[in-house]
Structures are given as C-alpha cells and as structure tokens.
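Left out: one protein chain. Kept in place: all the others.
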Amino acid sequence: MPLWWPLLLSSLLFAIGVYGVLVRRNAVLVLMGVELMLNAVNLNLVAFDAYFRDVLHGGQTFALFVIVIAAAEIGLGLAIVLLVFRTHGQIDVDTMRELADREEPAVAER
Amino acid sequence: MIWVVLLVVLVPFTSAGLSLLVGHGGEVAERGIAVGAGALGLALAGVVAFPHLGDATPLAHVFAATTAAGPPIELAFYVDPLSAVLLLLAHTVAFLVQVYSLGYMHGDPRYPSYAALVSLFTGAMTLVVVADDLWVLLVGWELMGACSYFLISHHWELPEARAGAVKAFLMTRTADLGLLFAILVLGLRFDSYRISTVMAAIADGGFGRDDLWLPAVLLTAAVVGKSAQFPLHTWLPDAMPGPTPISALIHAATMVAAGVFLVARTYPLFLSAPAALNLLALVAAVTMLLAAFYALFTSDLKRVLAWSTVSQLAYMFGALAVGAWSAGVLHLLAHGAFKALLFLAAGAVVHAVGSTSMTAMGGLRDKLPDTFLTMSIGFGALAGVVPLVGFFTKDAVIGATWDAALHGRLVWPWLAWLLFASAVVTAVLTVAYSLRAWLMVFLGSPAGADLAEGEVPEIAEAPPSMKVPLYLLALPTALGGLVVVYPEAVLGSGEYHLLHPELGLVMTVLVALTAAVVVRAWRRSGGRDPWRPRVLPQPQVDRVYDIGLVRPVMRLARLARAGDRDVIDAYADGAAAGAWGLGRVLRLAQNGNVQGYLMVVVVGACALAVVAGVVA
Amino acid sequence: MAELVEVLLRVAVVLLAFLVVPLLVGQVEHKAMAHMQSRVGPMYAGGFHGWAQLVADGVKFVQKEDVVPAAADRTVFKMAPAVALLPYLVAMVAIPIGPGLVGQDLDIGLFFVVAVMGVGVVGTLMGGWSSANKFSLLGGIRVAAQLMAYELPFVLAAASVAMAAGTLSLTGIVEAWNPWWLLWQAPAALVFFVAGLAELQRPPFDIPVADAELVFGPYTEYGGLRFALFILAEYAGIVVLSALTAVLFLGGWHGPWEDQVGWLWTLAKTGLVAFVVVWVRVAYPRLREDQLQRLAWQGLVPLVLFQLAVTAIGVVVMSS
Partner (left out) sequence: MTVVEVLFLLLGLVAAGSALLVVTTRTMVHAALWLVVTLGAVAGIFLLLAAEFVAWVQILIYVGAVVVLLLFALMLTKAPTGPQPDLDARRALPAVAVAGLVLAVLGTTVVAGFHGVELDLDGAVVGSAQTTGATIFQQWVLPFEVLSVLLLAALVGAIVLSRGTGRRGGE
C-alpha cells in the first residue's frame, strides 16, 4: 500500500474537520469537528509509525496521548458548553460575541 | 573626640528623621524629641567646641574618601576656633529656638514638620561649620537653602509666604552657582577639595596677586546671595512671613551667618585676591547704608529687624574686606546673640499683639515687662550703647575701616574711605531706627487707646518657655563685650587691634545726639511714629531682575512650551492618531466570532506552510 | 480451507450460544424471580412449570405491529436495537469457555471486550433520543450519566486483574489465575460486578427505565420485535458480564477435573453469577439518581483505586 494513501485520507479528514469547525453554529458540533481533526492527526501518527517500523512505537504512543488529550479536551469543552447553555439558554457560537471590540475605546484626554 | 564631631552632625539629622517618623503620633513625644535633641546637640557642641577655643591645635579627620578619578571627595571634618564658636552659636540658638517654639508654635498643626526642619537646618549649619571638604560644605549649604525654603513657606496658605519662599530659594540658589564653580576652579587648581589643604597652599604663597581672583569673586557672589547683600538683598525682608523663631534662626546663627563664615574660613584666598576684597568692600558699603535707610522707614517690626540684619552683615563683610578678620568674626558672634534675642523678643511681641505692624503696638512696657527688659538690651546692643556687646564689636569694625582708610593696603583707599563713612552714617541710622522701633513698641500711647473698652485686645506676657530663652540670650548680649577685651581666650593668641577708645567716645556722643533728635521728633509726633513711614522706592533691583532675567526666561519657557506643543507633540499626536485609525480598521476584524478568527488563523497557517515549502 | 471452516464453525457456535444462552438467562429470571417473590406467574405454556412461556412471548412479540412514532427519527429509531445488541455478540467472540474453547483468542481480549461493551450504550442512547418522547429523552440522559459514572470503575477493576495476571489476554488471565485471587482481587471483583450491573442498567441500577417515573425510559416507544431485541440485549449483557466475571475473577475453567470438564466449570460459574444478577434484582430496591452517582464516585472509584494499589504491591512482592 502506498504510504500516501493513509496520509491523504488523514489530510481529507483534517480538512473536513476544519470545515466543520468553521461552519457549524452549534458548539457541540464544532467540538465534533475538532474530534475529526484530532483523529486525522492520529491516523498520520499511526501511518508513520508503521512506515518507520519504529521499535519504540513513538507514533502509536503519541496517538494514545492525543486520544487522552482529546478526552480531556472534550470533557472541558462540554463543561464550558453546558455552562454557556445555563447562562445564555443556547449554545450558538455565532451569538457569543462578548469579546467583540465593539465600543469606541476611551481616548485619553490631553 | 572626632566621633563626637560626627555625632554632633548626626544628632540633628536623626532628630529630624525621628520627628517626621513620629509625626502626629504624640505631642509629648514630638516635643520631647525636638527639645531633647536640641539639648543633646548643644551639649555635644560644647564638648567639641570648648577644647578647641583659644590656642588649641585644630582637629582634622577624614572619615572616608572617594576613589574615583580626579581629586578625592572626602568626608573630612576640621574644627578650629572659628568652627568652635560658630558651632556653639548655632546650637545655642537652635536649642533656644526649639524651647521657644514650644510656646510660640503651641497648637500649630504642622509642628512636627516644623521641628524636623529646624533640626535639619541646625544639622546643615553644623555640617557647613565643621566640613573640611568643599563638597561636604556644599551639601550643608544647599540643605540650608532647602530648609529655609520650607520654613519660610511654613504658612503656605498665605500667598506672600509662598512667594517669599520661592524668591529666597531662587535667589540664593542662583548665587550658589558661584560656590559650585568656585569649588570646581579650586579643585582644578589645587588638586584637592580639602579646605585646610587649599588654604595652607595659598598661605604658603607662590601665587600672584591676580592668580586667584576668579574663585574668590565666585565665592563672593555666593556669599552675597546667601547673606543677602546688595544686589541680592531683596529676598531676606520678603522672607518675613515665616514663623518668627525661624527668622531668629536664619538671621542669627545659620543661613546668613554661613556667608560670613565661608569668607572667614577661606580668608587666605580673599587676602590673595584684592579684586574680591574690593568688590566685597563696595558691596558692604552700599548695603549697610541702603538697608539702614529701609529699616528707618518701614513700619513692620520684623522688617526693621530684617533690614538691620542686612545692614549688620554688611558691617562684617566690611571688616573682612579691610583685613580685620577678628573684628568681622566677633561682630558675627555678637550679632548672633543680640539678633536672636531681638527676633525672639519680637516674636513674643507679635505673639501677644497678633500683628507685626508697629502702628498696632505701643505702650507695651507695662504689659510685657520681661519682653521689654530683654528687648531693650537687644536694641541697645544693636544701636551700640556703651557697655553692651554691640558697642565693642561695632567699634572694632569702624576702627578697622578707619585704619584701612588711613594706611590700608588691601583695598583701594577711596573705597576704604567710603566704607568708613558708610559705617559711621550707618551707625547713626542704626541708632535712629532702633530707638524708633523701641519707642513705638514699648512706650507712647497704647495701641487701641481710641477703641472702646471691650474691644481692647487682651495682651498677656508670653509663657515661660518663651521668656527663658530671652533672658538666656540677654546675658551674652549684655556681657559679651568681654570677648572683645580678651579675644585670645576665644580666637587664640595673635595681634588684635580691636579697641579704639577715641572712636568709641566719638561714636557714643553721636549715639547720644541721634537719640536726642529721635526722642524729640517722637515727642512732637505725640508718642506715635517720630516720622512718617513710607515705602522707600526700592532701587529697582527687583525690577532689573524682572526685566533682565525673569521675563526673558518666561518668554523662553513659553516658546519652549509652544514648541513642545506644536512641534514635538505633533509627532506624538500623529503617531497616536495613526495608531488609533489603524486600530479602527483592525477592530473590524475583532467581531467576536471565534470561527471568523479561526478562519484567518487557518489561512495564515497555510500561507506560512506554503511560504516555508517554497523557500525550503 | 480447513482454517476457514474452523473459523466458520467457531462463529457458528458462538452465534448459537448467543441465541440460546440469553434465553436461558431470561427463563431463569422469569422463574427464579417468580418463585422468590411468591408470584407464580403463567404455568401453562409447555406444561412443566410453563417452561415454554418464553417461546410464547417470542411468538407474541413477532406477531405485534411494528409501530414507529410519527415524530421519531425513523432510521435511528429502527437501528437502535441492533446497535444495542450487536456489541454483546461481538464481545462473546473473545470470551474463552475452556482451554482453546474460544471464538477468537485475542492478544488484548480483555481490552477488546471492555471497549466493545461500551459501544452497546450508544444503542440505548439512540433509542432514547430518536423516540421523540420526553420520558425516553430523560431516560437516555440518565443512561449517559450512569455510563459516564460507572465506566471508570469498570475499566479500572478489569485493569486490576490484568495487572495481576500480567496480560490482557483473557485466556492468559485464566491461566494465571490462582485460588487466592478470590481474596486478593475480591474488591475488584465486587466493583467489576456492581459497575457491570450499572452499565447494563440492571436493578438496582435501573433508574433510567424506572417504570414509576419514566414509563420505560428509552424503550418506552418500542414494541414488538424491537422491544424483544432490547430485552435480548439486556440478557446478552448479563451473559457477557457473568462470563467475564467468572473468567476474570472466579478462575474460569479451573476446578476439579478441569482437563476434562473445564468448559463445564466456566458455564457453571457463569450461570451462578447470572443467578446472582437475577437475585440482586429481586433483593434490592432501586437506587435514586444521586445515590447512584455517589456510589460510583465516592464508593467504587476510591475502592478500585485502593485495589489497584494493593494489586501493584502484590505483583511487585510476588515477582521479586
């Protein structure tokens, strides 16, 4: 099997994940896009692990680490989402713009 | 012993720091610190001073020295009879002022800072007196200027107090430049900043008559400013809004005395610089006469005393200018005693009456008996009445100018004659204004006699804390003439020519005649002012300063400000406006949409990757 | 060719077991529970003790109309029972009955079984959400919360025994088993069993289907064959859990004459555990939601962490 097959699949999954993160309005769906991206990374790691015949299995090990990090990330992310839902009543990413630089900045008096 | 010297310097500074630290913590503690430190300082000054009076060998010690390039700056002390007497004078007056202030400043909300500044002032004067290094001396010198600024503006809610403080600060500070440059010139010339080293080198000779005129003239300028001599004399009378004990301190023992002290300390330099001596003589001759005239016509008690200080200081400079070192120094001591007495007594009067105007006084002899007694002694000394100290020292000064006029070598003869004439006329005028003030304050019809019964202000004698210093000062004022008779006991053995019996006789006659004239004029005026007080036209010096200095500086400042605003600021404003405008544009991207941000981030990352790929 | 035949044969046997054994468990549940509660129930189908009642039930389920609620998400609704059932079938493949008697001996069989069992809950969630019924939705939420809480002690308990054996292979674990493990791994066994019950939503952990509050939780809208599949999944889950408990903690085929009748020992132990599962349902009242969470986080997790420490110490001591 050519090495670029899994790599291309990984790229494809990553791009799809990017699209999902960019276009989805619901925060949970955005998180799903993030999961897709993380999985693409894992696929890459595992493919290269197999290609290099790594006796230390660095690729697989780090794929495991990425999975752990993904679990932590999803736990925190969903905690935040639920918090937002409790305070805002919805989890639409588009409407969460409290950080927008909207007002005129105060100009120091001279 | 040398550690005691260090201690005598440190005690006032420590006391000042403590006073500020304790602050308003407690009245008792505050006052205890001020007076206790004053007493301790006086005791230590006595320990230091008495062994060094007379023929004792001077004490010199270097504590530390800088090791940088150039002549070393040393923390060096030097105690000789001159230092010793001035140390005694300064600490005595300072202690008495602290005691006196207990009564005078009672209830003043700013007493802590006041007491601290008095201590600091004393410490600064001590430093000047015992310093053997010119830079150390400069430190004390400038510290005094700063202290005087703060103390004159003690009542800073009064506009004239603020103005007087600023004026004193600016004028003395301008003159101090002379001292700074003199120090630099001397350091360059002699490769040392030690006063004793430099003076010994000058005394050894090897310098032509005109070699040292520059530092000497520079020092003269500094001294003229510090001691309020013409033409830098205008700050001293304007400093009168300060508390009266401060006037006593400044006029008698510290600030203005420092000028005379500096000349006495660097006397070899002046002796080898005739230009400076001539200048000093001229300044003294003009100043003493001018100030006496002002004193004659002002109706403000404190201003009378202030102008008399200027006039008396001119006597000292006159004596120094004609080579009569001992006469100048002794007159400084005598003046310190009786002027401190006069100011403290005047403070008691002002304290009782509530005004400094002599027209508001009169007939106070019965109401303020202690003040009357002591202040009479002070006025008598000022006027040169026979057994009092002022008679002897003034006689010595006039005698010195007479000798110089007849066969002097140090100053031009005509200048010596002018000085002599000035001194005699000033002595007459001094009698006139002293007597006038004395009559107006203590005799005649009481102020407010034309008022109704209930409206007469209650006038009571000062508390003991104010009376005791008056008597303590009256003692040397009355008996200090002995020093002139036996100067060896204080200044060490040497040739003295201080007593001039024939001149003293002439002067006494003149004093009596003048007194008779003044009393007659006073009688004719009905027990009020013997002549109409008027504001004499100032010799326009302030105006000259205004036109020649103040206005150009202000104009320059305005120009600089305009330039700063319209030119320099334009760049800053432009930069700010540019950043602001750019920020407005960039803010459009900050719409709060995380996904929008992310899109930019991803595109940026891709662009970077492409660039990296192309470059690599 | 022989290999292929063997594989096919094994799969066929597993499939057969999968179809038969859960029914046996169901029958046991019916009858044992009935007798324990002194409510005899139907005694007529098949004659003796109504042994064919289960078959009759099956026939009845098949005959019923396939109803899908109008607001439901049809695809998901229909797929949910299959998703719930299949993982247990797959899990059974890796469980050894005797030495060599296993569908597929995997190197990391334990991990495989645990991972696959976790998938089963997705089916329940699908059913709960797609029914478009608030009881179902609430039930689904409870299922998810319960799974989150009990997955951790479940996996950690399995990890404890894996650590003791030094392998993840189920066959290897049974081979490494020693009777004194009954004492050493007793807390892990308890945690594994309790957490497994909770994952299966078996009483007393059946708050998601609490009929007094939520009708029947995620399964409310299901009827006929689909409901039967869910029930079957539950019984299959009991079988897998019981078999795993037996294999991991009770020594599998170890016992007298194990060389000849080892497989029988495994089945007997599995049956015993399955009976305990039924017994527990009858004996204990249902836990409240908060009690459920507290039991998991304040009881089981600390206990199993303690067990892990004990296991680690034991392994180090014995290996030295």
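In this document, chain identifiers A, B and C correspond to the written order of the chains, with residue numbering beginning at 1 in each.
The rule is short, and it goes like this: a contact is a pair of C-beta atoms (placed from the backbone, for glycine too) under 8 Å apart; a residue touches a chain by one contact, two chains touch by 3 or more.
Because the structure is predicted, anything quoted here is derived from the model rather than measured.
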item	value
Among the chains presented, those that the missing one touches	A, B, C
Residue, one of C:E6, C:D107 or C:D211, that touches the chain absent here	C:D107
Contacting the left-out chain in the complete assembly, out of C:V76, C:V215 or C:L272	C:V76
Chain C residues that touch the omitted chain in the full complex	71-73, 76, 107-108, 111-112, 114-116, 118-119, 121-122, 125-126, 128-130, 132, 137, 140-141, 144-145, 147-148, 151, 155, 167-168
Touch residues of chain B, complete complex, unshown partner	595-596, 599, 602-603, 606, 609-610, 613
Missing-partner contacts on chain A, residue numbers	1-20, 22-26, 28-29, 31-33, 35-36, 39, 42-43, 46-47, 49-51, 53, 55-58, 60-65, 67-76, 78-83, 85-87, 90-91, 93-94
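Everything that follows uses one rule, which is that only the chains that are shown with their structure count from here on.
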item	value
Centre-to-centre distance between chain C and chain B (centres being mean Cα positions), rounded to whole Å	104
Centre-to-centre distance between chain B and chain A (centres being mean Cα positions), rounded to whole Å	79
Set of chain B residues in contact with two or more other chains	none
Touching two or more other chains - residues of chain A	none
Chain A residues within the chain B interface of the complex	18, 21-23, 30, 93-94, 96-102, 105, 107, 110
Interface residues, chain B side, partner chain A - complex	573, 580, 583, 587, 590-595, 598-599, 602
